[in-house]
Every structure is written in structure tokens, then in C-alpha cells.
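Take this structure first; my questions come after.
For this depiction, one protein chain was excluded, whereas all remaining protein chains were kept in their positions.
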Amino acid sequence: MCGITKAFVRDLPVLESVDFDIAAGEIHSLLGENGAGKSTLMNVLVGLVRPDAGTLVVAGEPVDFATFGPAQAARCGIGMVHQHSALVPAMTVVENFAFGDPDGGWLFRPARRRSAVQALAERFDFDVPLDRRVEDLSVGERQRAEILRVLGRGARVLILDEPTSVLTPGEARRLFTSLRRLRDSGHSVVFISHKLGEVEEIADRVTVLRRGRTVGVLDVAEADAPTLGRKMLGRDVAPLDRTGRPPVAAASGPPLLQLNGLAAPGATEASRLRGLSLAVRAGEIVGVAGIDGNGQRELEEVLAGVRAPSSGELRIRGEAVTPGARSLRAAGLAHLSGDRETSGLIAGFSLAENLILKGSYDDRRFFRRGCLDLGAARTAARDVAARYGVVPNDPDADIAVLSGGNAQKLTVARELDGDPAVLVAVNPARGLDVGAARFVHERLIERRAAGAAILLISTELDEVMALSDRLVALVRGTFVPIPAGADRAEIGAILLGGTVT
Amino acid sequence: MTVRDERLVDVARASFAIVLALVVVAAALALLGFEPGPALAALARGSLGGTAALTATVLKTTPLLLTGLGVALCFRCGVWNIGAEGQLLVGALCATAVATRLLPDAPAVVLLPAVVLSGALGGFAVAAVAGALRASRGVSEVISTILLNFVAIQLVALAVHGPLQEAAGAYPKSDPFPVAALLPAIGRWHLGIAVAALLAVATEVLLFRTAIGFRMRAVGLAPRAARFAGISPERIGLATLGLGGAFAGLAGAFEVAGVTGQLYEGISPGHGYTAIAVALLAKLHPLAVIPSALFFGALEAGAGAMQREAGVPASVTQVVQGIAILVSATFAVAARRRPGAAAAGAASAAAEEAT
Partner (left out) sequence: MEALLEAAVRLAAPLLLAALGELIVERAGVVNIGVEGTMLTGAFVGFAAAVASDSAGLGVAAAAFAGCAVGVLFAFFAIARGTDQIVVGMAVNLLAVGATGLAARALYAGATPSGPTLSSEPLPFAGDLPYLGPILFSHTPFVYAAFGLAIAVGFALTRTRAGLRLRAVGEVARAADAEGVPVARVRVTAIVLGSCLAGVAGAALSLAQSDTFTESMTAGRGFIALAVVIFGRWSARGVVLAALFFGLANALQFRAQAQGFEIPYPIFLMFPYLVTLTVLAFVAARARAPADLGTPYNRERL
């Protein structure tokens, strides 16, 4: 790929003149922060996105982007396993293999197709249950099925987009073994990641992307972590400065937030909450580490008052609170989320309207006697925009025009308004560039110093480790304590002990 | 784009829809062997040419305005209320029951409000059935409100053939309303016209200046995000459905108490369905419903003249409605309202996609 350029929105290019090449029989990692452009580049390669400029040559033949779609890419031997599963949950594994197959006639013969898939699984030595519906499979099994399907289409170039984000360390190791096997048999693997450790472990070569540009193509054997880190981030990766913070002992007094035996239904069997108990005192940050899919979303939704727990209780400042968005907020709990689905921002509403959104029942500054005071809201929004540096700063602008970082600043302003006693922060820096992430983290530390009790739920281990006074792991809907002073390897082992599979 | 620019674009698009609809209809008429020229002229005369025509237009506009408001409110909150027709009919039914059977001898100061109120309650009740089915049994309100329309038509038939039938028992219609139950009027311009216009303003105020309206808009744009703000999309949906039903029921009451003076089958020539066109052309904006209702009201008033003078059947109005709906809903950045769908909004969406 040469000179690939793409902008989804005018003047905001996601990719600028990116070069990328891959040879047969190698594992090539595509490394970069969130938002660097990795997925988009691969979407170009697999025919889902048409670039504005640039060329693609496959096995010596140039590609005409006007006619290059997923079907054509598959014929060229390129296949991708996306971050979000491309399997149909309601259909069986065998059906999933059948519907996209370009060869195979108009009739679907279940038995025949099944033996074909079986043969495929044996050839590549993948263990995939064939007769169940995809919705009944574990995450690891689904991923293996998808990889097998891509291989079955004749892919020689296999692209994996952040495959380990949903796997336990054990499953990840299994995956790496399979990938090495594929490489040794002549396949090429493109491994998209933002995790330095994985790249070092599995890749032969690595291309680093930063803000849509190639900043380096290195042999992994020759590059070391600091070099890669510097290229990825543009400067030395320094851990968040922990000096100047009061020692843990300063967190004292009765707990401001208590979870007692909290249980709730989950999206999957693994993410069901089973009797969670935890206490967070004033002036401390308790971090909940874990791999996505172990109940984080469910826990967040219970604390935000959007998911009803089946048993257990929540106490704020010692008082039991009936779980509900309004009652929790009234009791002093604020919910700050970096995830689009739970951030509580409404596209189509202006900055001002989003700022006052959670106060429509009881915030007398903006809602008096059932009436909305838009002028006061606008003033407040302008004020926030100035203080936090939100761009654009027009209070009537639709929030949909804001970038992720700016929208998140607004969320931070909204949730920290009124100095809440308890703060539940969930992936607060997701999708943000380094500057914005640092901003959010600093606000959290400020609140901690002011005596708030903060529960930080994050799937980014580095974030949780850097910010928390105390750590606990969420594994299969249960809290597992993490001893003080544990390092990444030890924590990883704890996250492992209770597999998602 | 500022809010003002967006409004201008909406007006332009609505005008384009109207013009296109009329042009297409003229072409269709020509194709079918009618003469478009005289037909359209009759249309204009029947709707705008003279006091009688204007009166007819305004009288047709009023129920469209009320039902259109109700429908617009519901659509804004993501509730597909297709049942304005049935809600209107039951409203008329309840108003007639009160006026001719329950309180026929009451003085105007009691009877009139009772009639009007019962109309609103009747419409509310019908909508509430659909709402209950939606909330407790997950039945799509699209289907249930439409089915209830058919039920309502038969309820009116049942009533005028039975309990509400006129004393003489000769025709399937109700007794004429006692004078005390009739809306005060100047000539044929009844009080309901003013009430409808005021309600349009009130609805605008409700949506944009009150806390409840704020929550309604939030739910309409993003029900899931609204939940995190403590807003219950289910409750808001029920409330708007009820309100929409009440508005339609009110329209029904105004029809029997202000225009016809009695109930009979076919009292509504599909106002509830036209209301959908009215609401969509107005882009669900309460104040814009007024001109939109005027347009469709004029169309209906003129269609009568067109049928008499040019022999063009009144079904032409539905063709215009259909085209108007399609055009105004399509060349719209209607997707603007959905998260991440705006061209500019794609920036944040794309940034999140490009991991």
C-alpha cells in the first residue's frame, strides 16, 4: 500500500499518505494509539473503505479501488477478523460459514457443509464447535470460528484487529501459537494492536502509526520497548506522576460508597454480577481492573441506576439508596463514562442542553417550576467551554460536531459539577489523545484530593494501575482482591484465574 | 448551520414538496384524461376564492391542526402513533354521548366543557390502550393504533345504529346537539379554531421551554442516553401517546360540537391519516403545523369543488399527501437527528472507528 490517504470529514484526515507492506510468511504488527488510523488502513486493504488517494498492489497486481470490495479482497486472498464479531449470532457456525461462500451453488446442504468445515478445522488445527449457534459460543470460540472462516476463503493475508482485547491471557497465548503456525506455513498475519507487550511477543516486523501517518517500520528484533513507545506516542512514555499526592493513609473515615452483595443479570453468563461487595472511602481511588466482558458494563449500569440489581444493596454515605438514576444522583453519586453507549450524551442536543441534561428534575439553576431556563444553561455552557477549553465553544452547537476529546471534557464538567462525594469513572480516557487523557486523569486526582470517593472501572490496565490507590480485579462477575505492590504479570495472572471461556 | 438557517432549509424543502406534489398530480390527471387546468383552478377557487371557500378551508384545517399536533408530538418522541383517526372518532363519540344522552339538559356553562373534556378523554383512552399494549406486552404501536382505527370506525357505527341513534330512528345518526353543547361561533367560525391555534403555541412552549418538553425531546433523540439522565423512555412514550390521543379526541369533539352538530358515520374523511402528512411536512415542529395544516385543509376544501366542477374525485388529496410525505421526509437531512449520522458528527464516529 502506497500513499493511502483518507478523510471521512473534510479537513480531518484519518490517514495521510500512509505506506504499508507485508511479505509472505511474516507476522507484521500495526501499532498505534487509539485513533491513529490502524483500523481504517486495514479497512482499505480489505475493501470496506475506499481511500481518497493512494495505491494498493497485491501479489504484483495493482487494485482498482472503484471495484474493490470485500468480495474482491477475498478473491485476492485478503481476509479480516474485525474487533466486533462479523458472525451472525442467531445462526449456527455451519450456516455462518455457508452464507458468504462465493462458490458452492445455490443449495445449502448442512451435512456436506459441516464435513467441509470439519476438514478445514482439522487442517489448520483449530478447535471450533460446529453445531451450536454462535450466540451460545464463548468469545474465544467465536474468534477461532471467524479466523477459520477467513482461512477457509483462501486467505493468505490474515488481518486481526485487536484480537486480544476480549481474550484472557491464556486464550491469547493459544492464539499466538496458532498465529505462529500459520506464519510458518506461509501465511501472512497483520496484527493490529496498541499494546507494546504483545507486539514484542508475537511480531516479526512492526509499522507504527501516529495520527494517521507512518512514523516507522522496524524489525521487532532490533527495536526495544522505549523506542517503540516513543514512536507511538511521540515522546517518552512516562508513568503518570504520582508525587505530590497524599499517601494512602490519608484516605480515612467511613466509606462513602458501599456495595454489599450486589448481584445482577448479565449480557452473557460470564458477565453476570455475583454478589459484589466493596467499600470506597473518602479521598481514595479504588481501581477495578479486568478484561472486557467480565461484568464491567453491568456493574457500571447498576451504579448509574440504569440496570436493576437482582439482590444486594448500595450505600452512599452510609445510607442505603434505591437503585435508580435519579436517586443515586441525588445521594451524591456522579457517573463519568468514556464509552459512547454509556456516556449519557445526546446527539442532536446542543452543548448547553447536554450540560444540563441530568438536572431536569431537580436542578433549580436551570429548571424552575417546570420551566427550562435556556439562557442560564447557555451561560453555564460558555463558562465551561472557556474553563475547560472546549472547541467549538458555541453553547448552541450540536454536540455531534465535537470531537471525542471535547465531548469528554463536557462530560467531565457535567459530572464533576457540584463536587460529588462519590464518582464512578468508567474508561474515562477511552478514545482520547494523550493530552485529553491527561486532562481527565488530572481532574480525577483533583477530586481525590478534595475528598471524593472514586471508583475507577477500566479495561486499560495501565490507566488503572497509574491512578488507583487500591486495586481489585473483576473476573467473571466477581471481585478478586489484588495484593498491594503486584506487578503487571501478577495482575495478569489474577485476571486469568477465572477464565472467560 | 445556525438554527435559523436550518429553519429556512426546512421551509424551502416543504415548499418544494408541495410544488412537486401538485405538479405530479397535474401530470397524473392529464394522463388519466382529466383536464388539469380547470381542475387546479377549481381547487384554488374552492379553497381560497371568497369567504365561503376560506371558511371551508379553515373548518377543514382545525381538526388537521389538532391531530397534526398530536401526531407530531408522538413522532418526536419516537412513538409511531398512526391512530389519530380512531382517537378522533372515539372523541367525537364520547362528546356526542355526553351532549345527547348523559347531560342533555345541563346549562352551557357545564355542558360545553363536559363535552369538550369528554372528547379529549375519549381520544386519550384509545391511545392509552395502545400505550398499555406497548408498555406491558411489547406490541408495536404502529400495528395496534392502526387496528384500533378500524375498531373505532365500527364503534361509531354501533353507536349511531343503537344507543346514540336519533329519536326518530330513521337514519343512522345521533340526535342534534342541544344548543348548550354547541361551540360558540361567529357565523361558521367556531371557538375550536382559536383553541387549536392556541394549543399549537402551547405545544411549542411545552416542547422547548418546559422541563417535560426537554425530556420528551431527549427521549426522541436518544432514548438510551436519556435513561442515564434518569428519564424513563417508557413513561415519556406513554405520556406523549396519551397527549396525542387527547388532542385527536379534542379534534373529534370540535367537529361534532362546532361543525356538524351531530354524529354520523363517515364524520371524518381520514383526518387522522392526513395528520401524519401534516406533521411530517411541518418537520414535527408545533408552530409549523399551522401552515402545514392550512395547506392540507385548503386541499380538502378545494377537492370538494374540484369534484363538483371538474369531475376529479377527491381521492386526489391522498395522492398529494403521499407525495408530500415522501418528498419532505426524503430530501431531508432527517438523519441529522440520529447520533453520529450527521456529516459533521461522523468526525467523532470516525475517530472512534479508526482505532
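Order as written gives the chain letters A and B; numbering starts at 1 within each chain.
FYI, contacts are C-beta pairs under 8 Å (C-beta built on N, C-alpha and C of every residue); 3 or more make two chains touch, one makes a residue touch a chain.
These figures come from a predicted structure and were not determined experimentally.
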Options B:Ala41, B:Leu102, B:Ala125 or B:Val139, residue touching the unrepresented chain: B:Val139
Full-complex touch with the removed chain, picking from B:Leu147, B:Ala180, B:Val205 or B:Leu287, is B:Leu147
The missing chain sits against chain B at residues 28-29, 32-34, 80, 82, 133, 137-140, 142-144, 146-148, 150-151, 154-155, 157-158, 161-162, 273, 276-277, 280, 312-323, 325-326, 329-330, 332, 334-335, 340-341, 346, 349, 353
Omitted-chain footprint on chain A covers residues 8, 48-49, 69-71, 74, 80, 82, 84-91, 95-96, 98-102, 104-109
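Keep this in mind: only the chains that are shown with their structure count from here on.
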Separation of mean Cα positions, chain B and chain A [Å, integer]: 46
Touching chain A in the complex: which residues of chain B? 2-3, 208-215, 217-218, 221-222, 224-231, 336-340, 342-348, 350-355
Taking the touch rule as given, give the residues of chain A at its contact with chain B in the complex, in rising order. 8-9, 12, 14-15, 34-40, 83, 161-162, 192, 194, 212, 304-306, 324-326, 329, 335, 340-349, 353, 357-358, 360-361, 367, 370-372, 374, 396, 398, 400-404, 407, 431
